[in-house]
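The complex appears here without one of its protein chains, the remainder shown in place.
Labels A, B and C are assigned to the chains in the order they are written; within every chain, residues are numbered from 1.
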Amino acid sequence: MTHIYNDPRGFKEDMIEGFVRAHRDRVRRVPNASAVMSSRAPVKGKVALIIGGGSGHYPAFCGLVGEGLADAAVIGDIFTSPSAEQVYRCTKAVEGGAGVVYSFGNYSGDVMHFGLAEMRCESEGIDVRTVLVTDDVASAPPEQREDRRGIAGDLYVFKVAGASAHRGDPLDEVERLARKANDHTRTVGVAFGGCTLPGKSEPLFRVDPGRMEFGLGIHGEPGVSTSELLPAPELARLLVGKLLEEAPPDADGTVALMLNGLGSTKYEELFVLYRYVSELVERAGLRIHHPLVGEYVTSLDMAGCSLTFLWLDEELRELHDAPARTPAMIWEVKR
Amino acid sequence: MTHIYNDPRGFKEDMIEGFVRAHRDRVRRVPNASAVMSSRAPVKGKVALIIGGGSGHYPAFCGLVGEGLADAAVIGDIFTSPSAEQVYRCTKAVEGGAGVVYSFGNYSGDVMHFGLAEMRCESEGIDVRTVLVTDDVASAPPEQREDRRGIAGDLYVFKVAGASAHRGDPLDEVERLARKANDHTRTVGVAFGGCTLPGKSEPLFRVDPGRMEFGLGIHGEPGVSTSELLPAPELARLLVGKLLEEAPPDADGTVALMLNGLGSTKYEELFVLYRYVSELVERAGLRIHHPLVGEYVTSLDMAGCSLTFLWLDEELRELHDAPARTPAMIWEVKR
Amino acid sequence: MSEDGKWVRAALKRALTVLESKEDELGRLDAAAGDGDHGAGMVRGLTAAVEAAVADEPGEALMQAGTAFADAAGGASGAIYGVLLVALGKRLAASGRVDPPQFVQGLRDAIEAIQQLGKAQPGDKTLLDALVPFVEALEEGVRGGQDLRSAWRQALPVAEEAARATAGLVARKGRSSRLGARGLGHPDPGAVSLTYILRAVEPALPA
Partner (left out) sequence: MSEDGKWVRAALKRALTVLESKEDELGRLDAAAGDGDHGAGMVRGLTAAVEAAVADEPGEALMQAGTAFADAAGGASGAIYGVLLVALGKRLAASGRVDPPQFVQGLRDAIEAIQQLGKAQPGDKTLLDALVPFVEALEEGVRGGQDLRSAWRQALPVAEEAARATAGLVARKGRSSRLGARGLGHPDPGAVSLTYILRAVEPALPA
């Protein structure tokens, strides 16, 4: 349930305003746009990474803007992709002459609006590449990987792309690495309860007590199937099993791992689950690198969680490990 | 609602195990105790800061263990203070010969158990000082400040004490500064909905739709009074107003500010509220220093939020600004 | 048939009034398989469109409306109504006439633009499943010599029946496509809202 708001129609605006006020040291608002940009952007000669999507997913998307990660995030209304116009304005504000990568989860609204903005920018001579995040294994079979939607895996794709752009890679290379990161990222999730939009009193969906939804969406979409609620060790087995089924052939046996809470499934619960997840992953012969256990891509106050693997190789690991500083996270990997 | 657990009685144990597995780079488990310690502790000649309380409040308490903050956290079952025995074992494991500061919220269980541990340690020649956090303005009138309970203000008191210990201050000085931080910290909170213990199907309390509880506890205790649910600008006025009433006489007009979500009142809602809170605080002539907007001291999946001021002066500001690195936060203040 | 663009604003206003009254219903319909924001997005889009459509020339006004709609609504339906209104407006502006055949052609252009943008085919459970048969029926009426509003009125039940029938389709585009067969039984919210709009605007259409 969303309890704090003024006029529900002003939610996005109030949110961006408050966010920028809270993080003046790292970000500022893109003038005349519902977008935030790193206070260092634009950087001349650097590829600009622009991410975005609806609001309701914090720290995605605006919490991920900053040094070593995204140059800007374009923010829509709750669960609603931002418009092409806003993407365009944001692109104009942050591109530094070396091209732009758009990256966002694969949802038709986002694809269409970012696509329209890309066409408009290209017509003005700005080289734009789009990398869709398609990590949700529950949303389509492996043969249709490119049709899958993007959920928590967003973070890893953005991180790799942001690190590549930050170290000065040219546009082709940033694009290649972002695509590779997406090819190596898989997520599976479950939901225990739906979320409620500001101003509404009913959740988007309900889960019966003792049941859970498998294959959640991060926009309050119900899962693709319902099953019995599992205790932590079995839930761990389900999630880890689904991801192990899809190990990419060229992976070297090390995974960066994220156990993500969707909003009201809290940290302690995630640690309980992580105990069993990490045991299973290690028992499967994999090495876990820099596990993240917490809230990274949320869905308002939805109850549920997702497990993501980024299958590393040397190239991806270097970019994964590169430092980053954003309002939501200071990324430091001990080696 | 808590959905992820195995045997509810093993929750604390599962949680600590998973937490330590997720943060091996910074913390380890205190052998034979339900406590976690910084991987650098004990540090010979340094005052040790030990914090603690029930679980269910992450990032408090174990998320705050690390360089520049706490040396260890002793963790009880959900919402239940840890026992004197565990506090004692933890103290033996982390004290470095320069004395120990215990700091925790003022609840009778914690006071009694830490008190018993303190007596036992003293009898063994370890110099222990206890600094209770008493920031909740709703829990007792100003004349009875020392009877107030501790809620989100924990974070600031721990931060100041941890920074003082980290820079090598002697025990008397760490104690003095921790007390001063508590004297300068005030919190007020509201709840919109109760939380549910693992294995239970009913929340600890319910809030009627359209109402809110004023003066929440962070253990699922209901508030001290009920009122109409307010839109964000008025809620901001209520919270800021309560804190302004109690400005300490020696404050210099700068406050470190924390807008804390209790669990299922999410980031975007907090940013919406922060927009109005920050406007009001600035309009009152105060300078906001390093605002924190997010989840710092939670109460499982309780819906609600709290606003905390740490009234700064030069001495407190230096300690507030000192860097810290813990599993839950990398503390860096831009100047 | 009037060349005056006032009817554009009038039509958009009528659509807005109806969709405001249907906002919650459309939200619930979208929540069944999607994310529940369809009603809110359409209202945001139409509100902005009404405000933006100030040109005298109807084609111009429609383009203004489409641009504003897309920006204010965001989301899939924002993008789609954006290209729909702009394509229709372009055709009317280009022809300089607002006669029934041009109108039909404008809607054909819109369908093409929507398909190009969103890559959906009829049968994929989107608003195209109501729009395409509507435009076919409209064209038939117009070819049969009816004026725009009569032909439109006769095509409405076709669109409405087609929208209802989307309940039996499995989504292949848009958020609800992820649910596969689980989305069966609910009509597509975009198809339903389209029929509300088509019926709402009819009395405001030229002649």
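By definition in this document, contacts are C-beta pairs under 8 Å (C-beta built on N, C-alpha and C of every residue); 3 or more make two chains touch, one makes a residue touch a chain.
Here the structure is a predicted model, which means the values were calculated and not measured.
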Study note, to complete from the structure: Chains in view that the hidden chain touches are B
Practice item. Would you indicate which residue among B:25, B:85 or B:318 is in contact with the undisplayed chain? Key: B:85
Check your understanding: Which of these, B:38, B:139 or B:326, touches the one chain of the complex that we don't see?
Key -> B:139
Check your understanding: Which residues does subunit B use to touch the chain missing from this display?
Key -> 9, 54, 76-86, 107-109, 112-113, 115-116, 136, 138-140, 149, 197, 200, 202, 204-205, 215, 217, 219-222, 224-225
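Note that in this section only the chains that are shown with their structure count from here on.
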Review point. Among the chains, which has its CA centre at the largest distance from subunit C's?
Key: B
Point to revise | Approximate Å spacing (C-alpha centroids) for the pair subunit A, subunit B | key: 29
Revision key, fill the gap. Residues in subunit B with touches to at least two other chains are numbered none
